[in-house]
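If you scroll down you'll find the structure; I have some questions about it.
Removed from the display is one protein chain of the complex; every other protein chain stays in position.
Naming follows writing order (A, B and C), and every chain is counted from residue 1.
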Amino acid sequence: MDYQKLIEKVFLKTAEAGNPGKVASYIPELAHVSPEKFGVHMITLEGEHFAFGDSDEQFSIQSIAKVLALSLAYTIEGKEIWKRVGVEPSGTAFNSLVQLEADHGKPRNPLINAGAIVVCDILVSRLKDPKKELIAYIQKIADNPKINYCPTIAKSEKEHGFRNAALINFIKSFGNIHNPIDTVLDFYYCLCSIKMSCAEMARTFLFLANQGKDVVSGEEILTVSQAKRLNAIMQTCGFYDEAGEFTYRVGLPGKSGVGGGIIAVHPGKYAIAVWSPRLNEKGNSYRGMKFLEFFTTETASSIF
Amino acid sequence: MDYQKLIEKVFLKTAEAGNPGKVASYIPELAHVSPEKFGVHMITLEGEHFAFGDSDEQFSIQSIAKVLALSLAYTIEGKEIWKRVGVEPSGTAFNSLVQLEADHGKPRNPLINAGAIVVCDILVSRLKDPKKELIAYIQKIADNPKINYCPTIAKSEKEHGFRNAALINFIKSFGNIHNPIDTVLDFYYCLCSIKMSCAEMARTFLFLANQGKDVVSGEEILTVSQAKRLNAIMQTCGFYDEAGEFTYRVGLPGKSGVGGGIIAVHPGKYAIAVWSPRLNEKGNSYRGMKFLEFFTTETASSIF
Amino acid sequence: MDYQKLIEKVFLKTAEAGNPGKVASYIPELAHVSPEKFGVHMITLEGEHFAFGDSDEQFSIQSIAKVLALSLAYTIEGKEIWKRVGVEPSGTAFNSLVQLEADHGKPRNPLINAGAIVVCDILVSRLKDPKKELIAYIQKIADNPKINYCPTIAKSEKEHGFRNAALINFIKSFGNIHNPIDTVLDFYYCLCSIKMSCAEMARTFLFLANQGKDVVSGEEILTVSQAKRLNAIMQTCGFYDEAGEFTYRVGLPGKSGVGGGIIAVHPGKYAIAVWSPRLNEKGNSYRGMKFLEFFTTETASSIF
Partner (left out) sequence: MDYQKLIEKVFLKTAEAGNPGKVASYIPELAHVSPEKFGVHMITLEGEHFAFGDSDEQFSIQSIAKVLALSLAYTIEGKEIWKRVGVEPSGTAFNSLVQLEADHGKPRNPLINAGAIVVCDILVSRLKDPKKELIAYIQKIADNPKINYCPTIAKSEKEHGFRNAALINFIKSFGNIHNPIDTVLDFYYCLCSIKMSCAEMARTFLFLANQGKDVVSGEEILTVSQAKRLNAIMQTCGFYDEAGEFTYRVGLPGKSGVGGGIIAVHPGKYAIAVWSPRLNEKGNSYRGMKFLEFFTTETASSIF
């Protein structure tokens, strides 16, 4: 299949279909990004690269980084991690708080804010220098020492983070946060501040298409079983209240971020990253969703 | 791979692991089934059959039949069906009512009771003789004219169906039921009363592993795209509030019923049916879940 | 105090303050009432009558009749009634269903629909001819054999009663309805169909200002303690999600109906009925609320 040609075709079809929705505006670093940015980068297990548009420009990957924190915590804790966070889809943000109450402070899954905060608490407990060790882990997976936190974004997130402060205090009232709140939140905001380009993001997540192994070095990042399970979690929980829609329309495990990025993985085949800042009403990239829907339809490449 | 040997091995391992949980008891037809029944039947796209235990004994497939009603309605309505029912996981039964209110009477997905009732309403609107045409459709897919409704079960369901009556009245108050309540409920209870053995169930659902085509006749039951999407819906919505857990542990699209049955489909490979009446606290077959977890781990055959 | 002069003054002040809001329109019998109707009638324990406006025109008292059904059931059951229905305010309609679930089918209080339906179920169990005996009871309290059900309204209510049908089925699924659903709903819709004028309504409810005794005959309708408690329930539960607002602004026990009527009682002093069909967004008479707020402010006659 001529992926380059196909990506260009689908890219243009998506671009022509309009660009409604709104750029996230709760922090200036997101609000000031040009809403017309649009890039895509795909890497196959054979090592082929296909790209188009703004695929080399870095953006804030936001919640997509939660998958990497989970990967590290899962490596350290193994199955024990599921005592502190679940694997079920979360429904609406609205339900999130109600369900935290009903579930006695155990977040529904590790990819919503509440769950990622618990994952951060686990890493704070287990790592000597959490910030340093996490970014080293990500740089290694990404095979790229330039990937880093963005202090400006982390600072802005903190200043507007009353909801997250509410969540962590609520969870701590049930005993499911073991470290000081400020330490965990500080670490969490660093996690959310990571910047990557589509090219870097596709490279970083390629191990999830390769049964947990790095495609170049062959090093095991997750076991086969763990990689499958992490993909399963992305499938059911990666798109907030639109996980079902993404599964239905795109049919690949993936994760979106409020910065407009989406990573999707076809196990055994490829990883593909898309970026377009305007979000639909559920908070996922409008064009990112559209592109991936068209792309998997054209390639008939859903996992189903 | 020697599937027969593997199935026997996994069957015995599961059997040895205990059999906690409770048989559904809200109607006598379910309550009186022996809790120790345990059967499995697998069919590959190549037409090979592998079975063990009580695989030829019929049981009430209950909610599993919702997938077949959806398949028929999807064929008739196409994408229009999603105007009346969503594709998102539902969370707890508790949330179900709240979400119906929040979503103005549009059920979250077609595999929860509320959604299946709306699917039944659609079929009642579109078919001349809904009961007759639905069972004919199922018999054709199953390649088996003996599959049928069980009037005793349908009657019992109706007598204990106050929650379903509440649901349909609530949905009708939003205008999302177009036919008389009694007509729709009567049809719905027939749907839930269908009986199959594991062998029959695996045969019936095999088209979903075969891109929507019957493996023998080659006839198209769903288009490729529709079959993929129906699998996607089973993946995110097939196990009530345990869809994430099933996806995480088993990694295949599937659907469970309160009678203790589970169907799972590996697209491109096989369909497998398991039956064991004791249910875990989420209402899914305890042994059925365990068997499939062990089985997909042994065969490394999840879709992720 | 010159109550007649005061009532006229407050009436005109209220009339001048505008008449926003909407007439209830879910059944034609309510939708077709002139929105400019406005009447008031007050009776003191000394037997003085003061009236103004459309005080002698009958209208559908709707939920106000729930107080009378409760009064009869309370007389028959005594404290046992609180095993089947609570005395707590209900919050929003939205919460109503959630709380029914959380409270296992026991409605929060007898003045919301769910609770009044349970009260009707109790009367159906206890009375030989519920419709006949209830209206006889009301006619006696009202000292007026002309008070009656309106079959047209009862029929319309039934035809639009999907929400109530949902409620009663839901409650029955918890075992808190003992009689056939149709029998109870039929009786409930009769209760809601009663018509009275302001003059008749003030006379009917005067016993609640008089420690449970009829002011003319002296007959005990409720014991002193029961009358106090029924007033207490009206205070906390009489105005749907606006009970606190009414208590805050008016400071008297009362009950409103979707037909635009309000009854309020000052224990030891008087009963006062107001009618104006336009409803505020919480479903209570816009002018009725305003009139009573102005009136109790002018007379400094709240119970607080």
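Definition applied: contacts are C-beta pairs under 8 Å (C-beta built on N, C-alpha and C of every residue); 3 or more make two chains touch, one makes a residue touch a chain.
Predicted model, so just to flag it, every value in this text is computed and none were measured.
Peer 1: Would you list the chains present here that the left-out chain is in contact with?
Peer 2: A, C
Peer 1: Out of C:L100, C:L123, C:A243 or C:V258, point to the residue that touches the absent chain in the complete complex.
Peer 2: Considering all chains, including the one not shown, the answer is C:A243.
Peer 1: Would you indicate which residue among C:Q4, C:T75, C:N280 or C:S302 is in contact with the undisplayed chain?
Peer 2: Answer from the full complex: C:S302 touches the omitted chain.
Peer 1: Which listed residue, C:G21, C:G39, C:G161 or C:P253, touches the chain dropped from view?
Peer 2: C:P253
Peer 1: Given the full complex, what residues of subunit A touch the hidden partner chain?
Peer 2: 94, 97-98, 101, 162-163, 165-167, 169-170, 172-173, 181
Peer 1: Of the residues in subunit C, which ones touch the absent chain?
Peer 2: 86-92, 94-95, 98-99, 102, 108-109, 224-225, 227-229, 231-233, 235-237, 241-245, 247-248, 251, 253, 267, 297, 300, 302-304
By definition in this document, only the chains that are shown with their structure count from here on.
Peer 1: With chain centres taken as the means of their Cα atoms, state the distance from subunit A to subunit B in Å.
Peer 2: 32
Peer 1: Using mean C-alpha positions as chain centres, tell me how far subunit A is from subunit C in Å, no decimals.
Peer 2: That gives a centre separation of 55 Å.
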